[in-house]
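All protein chains of the complex are present and in place, except for one that has been dropped.
Take a look at chain A:
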């Protein structure tokens, strides 16, 4: 039973490892065969070529930007970039402070401007409206019948704002076409404008700006209450203006509440597009408006967040911008891979030199860790849109060494146990027990570093931290489920178990005469000489005398000594003098 348990354990480990590989591989294969992803990991722009801009938000005054507002800003930039027809642009926030825009190719000046511009929120009264596609040419009003302004407009809702030219433009205005175009009309705040409402699919002629978005002090969403304070079961967006805004908004609602038709509505515009165009049902005097309508929880939240963004218009400053040629990226990836292969080969040669046949276990472990890392990166590229950057490649190469480290810690431990006179099967178990603790503690440090780096990282530090953390996890999986089980099984083979000189676990090489003499008998370690392979038994008598003396001394002290300690004691006389000299020098 005692003998078969490690074997069973080892088999379980290897089976789990196989299961993990099959699952990950199967997942990736499923993704590839359903055309959702490719076998190759996704590459970041520095390897694939393209443009990467890192933008730092700038707010007027001392206001701080919340993550929420930053997310909102990203959403707005995304809409703008998509509007320019750039496909596959990626816009993300980083560390809650920067916005990273990555896109293939080189953006033109217009796109660049659009990305940097601050979003503009404004409240304009609606003058008139129509379904949002262009009115068919045959149905358009004849030139003579177009109403012309009769007087100077008295207020922002006045139809006198509509000139003949504006009305003609309005009829021809086709919202689907306009919204798809990169050009966003730059509307003069003091003049009327034509705008589209994607929510209701209407187009409007709106009057001049009456309340700017910056006058909003807060926005929230929740269930609407009726005048008795009882919930109506409808979602509503609550809007709060600052004192200036409250004043202006009161004037607007005073006028609008008695108006009819389109003129009862006020439009909330973001970047010239209508977010919402609610009707005014009451005079809002205290600056606290509630917008109700057919909101879902989601749409109410979206609108309230967009309104909040309007309270703090953010513009962006380009912190760094890179246009990377695809050629350079390919060169660097190639060089990176060559560096990785050379690094791997050097580590392989070194471990074969140091650990002989056991070096093959290291190499196999590294290959398995590599496969795991590859699968993880490819799957993350598919699921999370993770892209491998040059810094990420560097992280993987550096990880070769860090991964091999844990094997060395383990192998050296096993060797230590062999030196203490244990047979290999026992040395593997005891050595693993001790090494496992060390490996876990040191990998925890690695993981902690990777996580901290990832969280605070800006720029390409992130890719590096990510692969470093990923490979640390892969390493743990491999050490537990492959390297250790392999050693448990190998320890039972004749080649390793009997300590073949090429096994790397040859007890004779490690200064131990084979204690195990077959038939379950062990030679007593106490009678063992200094026993190095070189000095042989010529001073065995001398050695046993000394060791007897030490054992007696140890017994007098009531101590239980390990074999290594016993052996050390045997040489105590020389070591002691050495130490004393050292101490003497220290004290002098």
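We take it that contacts are C-beta pairs under 8 Å (C-beta built on N, C-alpha and C of every residue); 3 or more make two chains touch, one makes a residue touch a chain; residues count from 1.
Keep in mind that, in the parts below, contacts and distances are computed from a predicted model.
Protein name for the hidden chain, per its UniProt entry and selected from "Nickel import system ATP-binding protein NikD", "FeoA domain protein", "Protein-export membrane protein SecF" or "Methanethiol oxidase": "Protein-export membrane protein SecF".
The omitted chain makes contact with just one of the residues A:38, A:67, A:133 or A:320: A:320. Per the touch definition above, the residue from A:146, A:380 or A:453 contacting the chain not shown is A:453.
Interface residues of chain A with the unshown chain, by the touch rule above, are 46, 49, 54, 56, 95, 98, 106, 109, 112, 317-328, 331-332, 335-336, 338-340, 342-344, 346-347, 350-351, 353-354, 390-391, 394, 397-398, 400-402, 404-405, 408-409, 412, 415-416, 419, 434, 437-438, 441-446, 448-450, 452-453, 455-461, 464-465, 468, 509-511, 530, 532-534, 549, 553-554, 557, 559, 564-565, 567-569, 571-573, 575-576, 578-579, 582-583, 585-586.
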